[in-house]
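Shown here: the complex without one of its protein chains, the others still in place.
Let's look at chain A:
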Amino acid sequence: MPPSRDAIVHRGDEDEVCPVCKSSRYLNPDMRFLINPECYHKMCESCVDRIFSSGPANCPVAGCHKTLRKNRFRKQTFEDINVEREVDIRRRVMTVLNRREEEFDSKLDWDNFLEQREEMIFNLVNGVDVGKTEADLQQYASENMRSIRTNQDLEAKEVSSFQERQNQEQELARIRRQAAREEKENERKEVMASREDLLSRLASGRPADAAAIAREGQKVLLKKSSARRSEEERIRLKQAALRGSDSKKPGQAAATAAEESGSGLIKGLKKIKSPEPEKPYDPFGGMVPNQRDYYTLRDHYPSPYLDPIRQDTRVLAGGYDLQEYYSRTLLEAFAGLGCFINEEVSKREASSLNAMKPVGTQGAAPAAGSSSQGSK
């Protein structure tokens, strides 16, 4: 884990001198230096207390007339004061210009954006065009309030999920380590126990059996160790499987949520498309049961032969259903109507590589013809 900032102990040179009160580390070994992000002039803690306790005052460094407040003073993170300042500026710019790579059309646009951001930071750091850059930044911030907010949220979420994952991993590693240690301990114990057992048996047995007992003990030991090994293997595989599923679980919730169209400052932002609402899932792919293409099944078809049956209890008692008969006959009659054999044949010959025989359709066509004749 990275250390907290407190852990970073300042170890200055012996002859470090506070530029304000000129007291040196030699005299005051606990001297700590503070800076203020207004002007980044370094001074020791006691100077800060002395000068700024009674409210805001001017910076004591000659030539610097900035007004400083005590609460803004903080410890220096980086040795190089320029880097310290740059990082502060960067922090400010980054919170505003926090577009994400997913929001850009192409990589080139993303890279251009990165360079533009770098350029702005560079300008602010080196004092080039500060006014214009600041204005741009302000304008952008006010225009893109919402996207900035969402990206910040995303960022925070990412960080926390990363943190969580990291913790989880550490915990797992710890468990594994412990398991390995326990395993070793168990093994040792087992070996000791079996040796003791062997010894006691040797002590109690007859001298003639000694060799046999010793051999047996050896065998038991071997067996145990091989059993343990296979057990270990099993556990390991299980652990590996677990680890695999764990790592998949925290999926990246990288749903892009850019709402406003790109402002004038950043180019190449993706056009925002709201995704179409998903339709309910249709398991049959649009097919409706009992709906036919060429006919509708009616309840009654006039037929001199079938009409008497309708009333005949002898037939109906056996469970004969006329409706069933109608539907079957009509299905047979219209089967294959949508198929055009000539077309299919020519198509097949054209792509003769595809050597599938259209057995079904060829057989069905004459059958359809004859049955339709029969029914009409």
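What we mean here is this: contacts are C-beta pairs under 8 Å (C-beta built on N, C-alpha and C of every residue); 3 or more make two chains touch, one makes a residue touch a chain; residues count from 1.
The criterion applied here is as follows: contacts and distances are computed from a predicted model.
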item: Omitted chain, identified by the protein name its UniProt record gives, among "Ubiquinol-cytochrome c reductase iron-sulfur subunit", "3'-5'-exoribonuclease", "DNA 5'-3' helicase" or "Charged multivesicular body 6"; value: "DNA 5'-3' helicase"
item: Residue among A:Asp49, A:Asp111, A:Asp153 or A:Glu171 that touches the chain left out of view; value: A:Asp111
item: Among A:Lys132, A:Arg177 or A:Lys347, the residue in touch with the chain that has been omitted; value: A:Arg177
item: Among A:Arg195, A:Arg292, A:Arg310 or A:Arg328, residue touching the chain not depicted; value: A:Arg195
item: Selected from A:Tyr26, A:Phe78 or A:Tyr294 as touching the chain missing from the view; value: A:Phe78
item: Option from A:Ala193, A:Ala210 or A:Val315 whose C-beta touches the chain left out; value: A:Ala210
item: Absent chain, residues of chain A that touch it; value: 1-3, 7-11, 77-80, 83, 86-87, 90-91, 94, 107-108, 110-119, 122, 125, 159, 162, 166, 173, 176-177, 180, 184, 191, 195, 198-199, 202, 207, 210-211, 214, 217-218, 221-222, 225, 236
